[in-house]
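Got a structure for you, written out below as structure tokens; questions coming shortly.
A protein chain is absent from this complex, but the other protein chains hold their places.
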């Protein structure tokens, strides 16, 4: 059984495990105040430009989203997001549990745009009962989106401009940021994100780490006591060193990007191969998640050997389903070849 | 520099690292639904008796406390705890952030007793304005306490009885549970805790794991949708397997207890050695944290070579301070010998 | 200037003021435990059937919605509502501030139906990642809706049946309940609501009281310590007698229904008169809010003399707007006549 189910099915890249072993008996301070965290920050800063930017390490994505958003928003504010945003649909109400509404906008390939944001904000303040509504307080987007698409630099600039205009902090969820940064369509660097967003995070969990997300805060005045919040929200790992060791390894010599490149290349190979066999897609994805539309009969045949997930069963049409195929830093190229070969055979049958 | 600062200064026991390496490329389901978590549960269940008991794995202690307490309490309820309880003083207001007051009782060696709980509950319902006060909703205790002391089985039974009488779920924080279970004074088993408490947890972070806490829920009807809450509170690790692999290793053949025994033996050796040199203690601790009272001058001399923490500086008397010395699964016996030798020399000077 | 802007533009029906004066110097217990509250409950109970039903008095609508919903939901649950529901759009995020998501469904005239609820619940549990989503925990509907429409008994029964099937408490917002109960289309009694819902409220603020909402809890086991919650959420009036005195007067001899009838009759007169002049409506409303669509030019002429509110300016078409006209227990019949006469003149010009 080969799994294309997600990009967190395996452990971690072996260099990370080696680093853990190498450092295992060194005694360090707890809670992220150790020398490995400092080293990791130094390596990450090579990709950044602003001297005042802060870096913090948290354990997982939902935790990171919740902690950042709860740190920034005022109690009468909500966060603007795509209706497909992870915070809107897949975090068990974590944002609401901190007291805040997610103000959703209809998405395009998981994206929202500057015009939508401006319309929502203007509609709020134009309303005569605006004080009876949740005040838009910040903007959350994902790069890449939950559907694998990416924002261009121009799109990000437009969003950033509108956010500044309305004093809305911009937060970019980078759970799969690596795959966006290395994909062919991309024209944005990490330093661009630092410039355009107030805070974003570099996902480790889905790109070769055991776990961990590096939060890059380029507007630290928006979240001045963030470490209290990391602790309060359960994200302050006692052995914070584990995060430092992992991110140091990922950014020592750009392993992070190599791993993302591996995932993207294999996904693109699958996307192209599937397209050549005549299948259509929910969208063209440039990153490591692809969404072919397969006949249900074919899906049943594939299921014996390959684990994928199936979305909106029946939405495309009653006989076909959207299939989500995800590759990762750990995906074996032979698995991709095998899948394409099997698909070819099943298609031609 | 040798650190007795805490029991999370090192990585993990090497057998755990080996297990991570061994399983690294196996593909599993995410979010704790993998075979390693199942295996770990099977091993832990050997120490339990009730068929209906559930086991869940979370990442850290603050997160575990918050998620359990927020799952059990009704919105008009608070949690009873010692005024020294971790949730009362060292979690950045995590409990309050979920909407609940911590109802504190004065401690003795970090412990509270059944009579105190009964008095608090009776006082609540005897008050004519009881509906204007926070309703006591559950009881939180730590085994061992934050001061290293342990509850006897008789004390736990008395607390459990009062809790049942007043329909107060009992939750035991076992961040250092191993050290309580193996110490000389102990007369309580894990199955006793399962019987007496509604939920407790087995701390991994402070006993040889990289991280992780195993929550044992013997009254699952009190927290029926706990996995939603783990996700909402940011404790559902994408690579949940990491928790399963670690706890499987810790409980496969009682490594967990061996590691705790190591820590306790070295702490007790230190406690005895320090006592023999004529120093007094804040309390006699049977576990892996000890609290000698040292002259400040001595402390300054020790600080060059040993990292400890110093509590309530000046409280004992203006010239002496309470010193917290913590040993762990990783403490080198030679470090203990060196400390005692140095202390002897400094004392006799 | 005549206001049709809302139904809380005036003070209270004079009989209520008389009752306040009459009882003014009587000393009573505070916080709703006085004899007037008891009397009011006795009068309201005449319209109910279940012996176990509880009645509580709160000050306002947002407060009532928030306190009821926060009392019922578990921390991992959300409340299903129409996307036009008051809790979804006009309460400044009050529900989210208690930690809960509002799970919205598209409305028809402000209503949702049993099929929509069933689909939402089934979709939740059919999802493989259901634990990563907010669990549907209860249903909120408004009778009449925010658009003046009412649910038929058959519609309410269907919703109630689905709610029971999925163990979802049903809560009916009755901010304008009087107008639903007395309108021509209505086939539902207060006792029917008691039977079909788990909790509903009888709005006083918008039907002749100075303020106040009577919460009827027919499933008190769902909110066992509701008075703690009323206090916590700031709804427990020190001089609770004020609520008792008002509701006693409203229900002593059905003044409540007389006042609602007055409002509905005048609104219907307006609706018919406006229709006869050839204008269309956003919907046909049987209650005290009507929604004619007027040319913008006409609106500008009316604005000098009449205060109404204008919705979705320009949505109907660029030259016309939806106008909300609200009558109340205090509306002067002559105001209605004057409006219709002026409208006729302006229309025929």
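Each chain gets a letter, A, B and C, in the order it is written, and its residues are counted from 1.
Everything that follows uses one rule, which is that a contact is a pair of C-beta atoms (placed from the backbone, for glycine too) under 8 Å apart; a residue touches a chain by one contact, two chains touch by 3 or more.
These numbers were taken from a predicted model, which means no experiment stands behind them.
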| item | value |
| --- | --- |
| Residue of B:60, B:85 or B:99 touching the missing chain in the full complex | B:99 |
| Contact with the hidden chain (one of C:53, C:66 or C:84) | C:66 |
| Selected residue (touches chain absent from view) among B:309, B:332 or B:345 | B:309 |
| Contact footprint on chain A, counting only the chain that is left out | 31, 70-71, 74-76, 98-99, 131-132, 135, 225, 227-229, 231-232 |
| Residue numbers in chain B that touch the chain omitted from display | 75-76, 78, 89-93, 96-102, 128-129, 131-134, 309 |
| Hidden partner interface residues of chain C, rising order | 1-3, 5-6, 8-12, 14, 17, 20-21, 23-30, 59-63, 66-67, 91-94, 97-98, 205-206, 210-211, 228-229, 231-239, 241-242, 330 |
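Note that only the chains that are shown with their structure count from here on.
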| item | value |
| --- | --- |
| Residue-number overlap at the chain B/chain C interface, same or different (half cut) | same |
| Closest chain to the centre of mass proxy, which here is the mean CA position | A |
| Chain centre separation in whole Å, for chain C relative to chain A (CA means) | 42 |
| Chain B: positions in contact with at least two other chains | 98, 228-229, 231-232 |
